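Scroll down for the structure; my scribbles are underneath it.
Every protein chain except one is present and positioned as in the full complex.
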Amino acid sequence: PATTGRWTDHWTADTLASRYDEIRARTEQLAAPLSPEDQTVQSMPDVSPTKWHRAHVTWFFETFVLAEHEQRFAPYQDKYWFLFNSYYEAVGPRYARAERGHISRPGAHDVGDYRGNVDARMRDLIDTLDEGSLDKLAGTIELGFHHEQQHQELLLMDIKHVLSVNPLQPVYAGSPDPAGAPDRLGWVDVEGGLVEIGHDGAGFSFDNELPRHRTFLEPYRLGDRLITNGEWLDFMADGGYDRAELWLSDGWGRVTGEGWRAPFYWQQVDGTWFEHTLHGTFPVDPSLPVTHVSHYEADAYATWAGKRLPTEAEWEHAAQTLAGEPAPDANLANADTFHARAAGPPTGGLRQLFGDCWEWTSSAYLPYPGFHPAEGAIGEYNGKFMSGQMVLRGGCALTPPGHTRASYRNFFPAGARWPMTGLRLADGGA
Amino acid sequence: PATTGRWTDHWTADTLASRYDEIRARTEQLAAPLSPEDQTVQSMPDVSPTKWHRAHVTWFFETFVLAEHEQRFAPYQDKYWFLFNSYYEAVGPRYARAERGHISRPGAHDVGDYRGNVDARMRDLIDTLDEGSLDKLAGTIELGFHHEQQHQELLLMDIKHVLSVNPLQPVYAGSPDPAGAPDRLGWVDVEGGLVEIGHDGAGFSFDNELPRHRTFLEPYRLGDRLITNGEWLDFMADGGYDRAELWLSDGWGRVTGEGWRAPFYWQQVDGTWFEHTLHGTFPVDPSLPVTHVSHYEADAYATWAGKRLPTEAEWEHAAQTLAGEPAPDANLANADTFHARAAGPPTGGLRQLFGDCWEWTSSAYLPYPGFHPAEGAIGEYNGKFMSGQMVLRGGCALTPPGHTRASYRNFFPAGARWPMTGLRLADGGA
Amino acid sequence: PATTGRWTDHWTADTLASRYDEIRARTEQLAAPLSPEDQTVQSMPDVSPTKWHRAHVTWFFETFVLAEHEQRFAPYQDKYWFLFNSYYEAVGPRYARAERGHISRPGAHDVGDYRGNVDARMRDLIDTLDEGSLDKLAGTIELGFHHEQQHQELLLMDIKHVLSVNPLQPVYAGSPDPAGAPDRLGWVDVEGGLVEIGHDGAGFSFDNELPRHRTFLEPYRLGDRLITNGEWLDFMADGGYDRAELWLSDGWGRVTGEGWRAPFYWQQVDGTWFEHTLHGTFPVDPSLPVTHVSHYEADAYATWAGKRLPTEAEWEHAAQTLAGEPAPDANLANADTFHARAAGPPTGGLRQLFGDCWEWTSSAYLPYPGFHPAEGAIGEYNGKFMSGQMVLRGGCALTPPGHTRASYRNFFPAGARWPMTGLRLADGGA
Partner (left out) sequence: PATTGRWTDHWTADTLASRYDEIRARTEQLAAPLSPEDQTVQSMPDVSPTKWHRAHVTWFFETFVLAEHEQRFAPYQDKYWFLFNSYYEAVGPRYARAERGHISRPGAHDVGDYRGNVDARMRDLIDTLDEGSLDKLAGTIELGFHHEQQHQELLLMDIKHVLSVNPLQPVYAGSPDPAGAPDRLGWVDVEGGLVEIGHDGAGFSFDNELPRHRTFLEPYRLGDRLITNGEWLDFMADGGYDRAELWLSDGWGRVTGEGWRAPFYWQQVDGTWFEHTLHGTFPVDPSLPVTHVSHYEADAYATWAGKRLPTEAEWEHAAQTLAGEPAPDANLANADTFHARAAGPPTGGLRQLFGDCWEWTSSAYLPYPGFHPAEGAIGEYNGKFMSGQMVLRGGCALTPPGHTRASYRNFFPAGARWPMTGLRLADGGA
């Protein structure tokens, strides 16, 4: 995530305060079903405890807004700066990431107190700013909104893992969507040429979406929906996890070294595959998009299918020209659904472009030509992670609405399986 | 600890039920100061979460008593058998020990419900047994008492570590004892000869204390109290942690590999050494016994001092002949003190023999001549750990009163530092 | 590296046999200064023993040429197929890479016998082929030439490491070049536009250089020579290895986790930096190119300098248009020099483009648009490594002449330091 991106133009104290309240309340709403014990656990090093997420996003406002702009600033608790800093080297030492689950205090309720305290001070600050100061500060506060939204998604991703390792199979929320109908994969042609990608419109973007720049694309085509569980079962039945020739070398190393036989949250019981979701554990539904597969698995699938993954430029150019921004009914993190749903009937266009599952691309996560990170600690947001990761596009069912767009670049290591990832095929292009 | 030891002779339904209630209540009393979050954390693989201890000791009664003797037995929750089994291979698969901290549910309150359910069923069972059945069952129930007392001690040891890694320095309980006066180490001579060790008296013992047997001891002498923090500071000032020639080879590997510079819970701030205790963090008090040192450190200290550690036979023979059983004022786990205290004034005899700190001996933990483990799962209690560990004697400030005796054999690997360990010197003997 | 690349057009039995002899003799010449013991050691998992390289390139001819085309083929030694296969999954099981140094037999001399046997059979085969068969086979044999040349470079890279861990500081060969004169970095402007990269000329290429394709470049400029040791010392003096803000996050993890303080083969003795080379250990010469730095270090240097690394497209386009192919006096692996040398006087163009040190680019190693690996085992050559690595361009002082070109793509993980790597700065481009 990022920084010297672009900002929404006309924040007023009222709209800023109201958006602040909305975002902050949503975080607490997402944490509400979770017990203090649920909020404490770190089930693997990549996962952070729920109460850590709740505190860390609060720390962000305290550190980058209050500490620099509040009169007579004093931190709520000195040691929270150490506990809830994530990776900002410039802000000082940090508590080891892999040991976040060793910290029982502050407890879930104490974190609520911390949030309340910072909320009150933030509202005071926003109320009392003159227009010039507000203009200067709005960008950082807006970054805080997007930062907190990112952590809302991470909170869900992470608690999904926490609940998955528990033999009691706890359920986070309500019921999943009903199954869909079988559906043949269609293709959408895109012309290409010397196109532009990167953010340029109005409103917010992260720095890694900038600058908008030219790139050349040969004509190509994209699958019109995500690959489904049913198609993935075909891949498995055809020896997908047994045939070295389908895999990147590093991927094959993981398959054999870690015993991968199916997507991350699948388990076979008496011959039937089940999938752990935030709504409970269910038999694998062939009409749903396959999810929680690594880049290596997505790439092996595409090789098996005689196709490939799209580049991020191909994806973005198609999204820009064919879809624009996410439709209101995209399957993003709405109140009651936290899992991908079946693609609707064919439309002739690209279905499931936003939401459902993050789509692995074949592009490494690297700076755009002319990229420069921001000055200071906030400049650590995105640029320093541009190494050893792959780009994903489009958002997933855990992504807050308003938090993704055609130019949005998500990124994870090629072996990551706990994010809600999926894949769309591409073809042509050369 | 163990099983086919000796049993108290005359349990009645009343005394058994009353002792059951007392032990069970004490566990809950010890857990009471801890939040749900505190009870969830596993701060290193050796540590178990508080709520795991509370559930595991309950599982012991459910598995070894109710499952075998309750009419129409059904487990409270099937999966608890998997979650709360510790190391009994014969009972079935177990949840990985190092991942006990990944389990948020059952929560602390749910564990309370589990305890309540088993308590009610246990009382019913005890009430309805005829005398013959009660005789047969009392031994296993009594073993359950001692098992739960062991876990009371472990619960305190473990939560001490959990709180120690928290930068907020949480306090478990009240205030520590006041400092004592400086005190010169004295010596007590023991004659030796062909002596007997091992449990033989009335009442309970673990199987590893049996059989009582003959062993030969040359005349020897023992330090009349535990080594103090003040004496340990002298060792440190004299290069104790820098001089390879003082150390066992494996110990020196730990010193250099893990950077040991002081006892486990000591930290130096601006030139002053502080010690983390369950009562808070305080400057190191030179009059208190040094504690949380490994066998390697204890051995290096003894070498530095030109002395040695006692064998377990020397310790037990001296305790039998000079002290008998723990005195009522021994510093065991009483209500308000969870730390070693200063030795009182010299008595001419052995001070601090029971309580304060477990005393490392120079004896490896091995079976006594003629030892045989019990049949069945309960036989896994002690015997299978007789490899790669050293014997400790005497009990510590976290040991429940009634849970130690002259013949009691505790054991830990030579590198363990999170138990409340200390040392007493020995000399002569050859 | 690769396979369905392009092939030299007109091999005859004579030219093929003569080239075969020349390449094979060069390998033995490079191994000649090394004792049987030198040829046996694997000093880290990435390194292979010299005698393994000598055998493995022989196995390649036996497996991909003789086994498929020799009449009455029988392997020289069955178990050699297991021992000297490197990563071809399709050919069968392989001996664990990290344990190549555990294999004392076949010894260095036995490997010589193996080489001799295969050489004789290869010459027989080439002599007896009719023209049609020769046309079909020449491509695979030519691939074997380039494969063996690659291993000639690896043999030197690897033995440099083996000798470096030996306190006796053994010397592989003669004397290094004399120091050069100080030299200011100049810049060369390149226009960019919609350009083509990828191999297209006559002669051999690996599959990863194909297909030639269009890409768009904004105007940019490149440093006119490699960064020197003198410049690197400035970076170090300015806290280069201490300032997190200069580093990619993964790179900073290596700096702190592995204690990086200088290039891989530098060691400081009494305040002076020394560099281990194949010619011996010498004080660091400020006029020489810095070498054995990882991508992370190269990137941090560029950030510190306010510049960036070039993309592989920028590098290749400049090389194509400004330099063409390597000049005869490029510092590639000539008989007596195995280290980078100082840049000559400025020329107005790009100096040190080929040879001296492989140049890290900012491009991840990914397939070109339209890339397809070859069928069969030989298709494992390049494509399956297109994950988690960065592209390097230009060749180094260990690269055999004739084995690099403007379109040649080398690749290593971003943390690799034992290859002979360096860097050239870029600027502009957006």
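Just a few scattered comments:
For clarity, chains are labelled A, B and C in written order, and residue numbers in each chain start from 1.
Following the convention adopted for this analysis, contacts are C-beta pairs under 8 Å (C-beta built on N, C-alpha and C of every residue); 3 or more make two chains touch, one makes a residue touch a chain.
Note that the structure is predicted; figures quoted are calculated from it, not measured.
The hidden chain, counted over the whole complex, makes contact with B, C. Within the complete assembly, B:Trp247 is the residue of B:Trp247, B:Tyr301 or B:Phe338 that touches the hidden chain. Screening C:Pro33, C:Gly107 or C:Pro286 against the full complex identifies C:Gly107 as the residue touching the chain left out. Although one chain is not displayed, its contacts with chain B can still be listed: residues 87, 89-90, 194, 211, 213-216, 218, 244-245, 247-252, 295-296, 299, 362-364, 366-371, 379-380, 384-388, 414, 429-430.
Within the entire complex, the positions of chain C that touch the omitted partner chain are 35-43, 51, 77, 79, 82-83, 95, 99, 101-108, 162-163, 165-168, 170.
Assume only the chains that are shown with their structure count from here on.
The chains that touch chain A as well as chain C do not exist here; no chain meets both. Note: Cα superposition of chain A onto chain B, rotation of 180 degrees, nearest 5. Closest to the protein's overall CA centre, chain by chain, comes A. The chain with its CA mean position farthest from that of chain C is B. Measuring from the averaged C-alpha position of chain A to that of chain C gives a distance of 38 Å. Note on chain placement: the centre of chain B and the centre of chain C lie 60 Å apart, centres being C-alpha means.
For chain C, the set of residues that touch two or more other chains is empty.
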